[in-house]
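With one protein chain held back, the other chains of the complex are shown just where they sit.
Up next, chain A:
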């Protein structure tokens, strides 16, 4: 059986760098660069850096 084709778009998880475990999810093109942005973390109520989590098993 032929392998299923990988989708062009992937869902990624942007993890708060404040170690609260809070995250945002975004979709991006598989070929694009990993995402990072400054966004609001409601647990500590500040704007902090969010970095894309490395995907497992890929």
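Criterion: a residue touches a chain if its C-beta (ideal position, glycine included) is under 8 Å from a C-beta of that chain, and two chains touch if they have at least 3 such contacts; residues count from 1.
Definition applied: contacts and distances are computed from a predicted model.
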| item | value |
| --- | --- |
| Name of the absent chain as recorded in UniProt (options "DNA-directed RNA polymerase subunit", "Origin recognition complex subunit 5", "Large ribosomal subunit protein mL59 domain-containing protein" or "SUMO-activating enzyme subunit 1") | "Large ribosomal subunit protein mL59 domain-containing protein" |
| Residues in chain A touching the chain absent from view | 15, 17-20, 33-38, 44, 46, 48-49, 51-54 |
